[in-house]
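A single protein chain has been omitted from the complex, and every remaining protein chain is retained in its original position.
== chain A ==
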Amino acid sequence: MLDRIYPYVVRIAAVLFAVMFLIPIVWMLALSLTPERGSLFSGGFNLSLDNYMTVLNRAPIFGWMGNSLMVSLITTALVLLLASMAAYSFSRIRFPGSKVLFVLFLSAMMIPGEATLIPLYLLMRDVGLLGTRTSLILPAIAGPMGIFILKQFFDGLPKDLEEAARMDGAGFFKIWYRIFLPLSRPALAALGIFTFIGAWNDYVWPLISISDKAYMTITLGLPMFQSSYNQEYALPMTANALAAIPVLIVFLIFQKQIIKGIAFTGGKEM
């Protein structure tokens, strides 16, 4: 008996949970499309984009998203470049001290970013970078996780490929970008996704570094805009929707790769 209904129980439970998870997002979209005084449940569904117009007029949402995009893209590109170079070196070229250096980087993975907030603030202020978008990018590149993930991946690549290339006279550098980079696309994609999401969502450090409205990321600008609305929810919710929709669209397009990427990084993180 239990065996027969089990598959149905599983299905019903899963769908119920999925609906529960979707409710806040659907509600966000619904509220943002409902004109000011109206209520979603009374007044029928008369949808409008008025809230979107109002929010876009009152807050530089696109500017903030542009800042977020710029910071996240540059961070991601630099992490991929620097980490893949270093990881390749650690995986294939042994130079004196390379092991020690790798272990040093590895142990730095245990250091939480929150521990460097104060010194970063003082140092950035001393060199005049505090409050700039550059100040958001630089520390994000110093994280060693990428090296670790990519070295693991490179270690698993067969050696004969590069032997052949070396016979043809290719140097290490050439082997790195001609053979290793193309072969490690899934690993690079995973790391890229991870880095991008992390940079896009970073909150504490931008909160401390950035004070000029023009340089804020969306993660920082959004709460600032919303804090001026107290008993009114349509506009703050619309701002949420504006910030969320591009991310959700990108997610829906690449969901397979993103989810695979997360599983991949998680699996390799050990």
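Heads up, the rule we're going with is that a residue touches a chain if its C-beta (ideal position, glycine included) is under 8 Å from a C-beta of that chain, and two chains touch if they have at least 3 such contacts; residues count from 1.
As a convention for this text, contacts and distances are computed from a predicted model.
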**Item:** Chain not displayed: protein name in its UniProt record ("Formylmethanofuran--tetrahydromethanopterin formyltransferase", "Formate hydrogenlyase subunit 4", "ATP synthase epsilon chain" or "Sugar ABC transporter permease")
**Value:** "Sugar ABC transporter permease"
**Residue in contact with the excluded chain [from A:138, A:165 or A:183]** = A:138
**Request:** For the chain that's not shown, point to the residue among A:54, A:132, A:152 or A:226 touching it.
**Result:** A:226
**Residue of A:5, A:53, A:103 or A:122 touching the missing chain in the full complex** = A:122
**Residues in chain A touching the chain absent from view** = 3, 6-7, 10-11, 13-15, 17-19, 21-25, 27-28, 31, 81-83, 85-86, 88-90, 93-96, 98, 101, 105, 108-112, 114-123, 138-139, 141-144, 147, 166, 171-173, 176, 197, 200-201, 203-204, 207-208, 218-220, 222-223, 226, 233, 236-237, 239-240, 243-244, 247-248, 250-252, 255, 258-259, 262-264, 266-267, 269-270
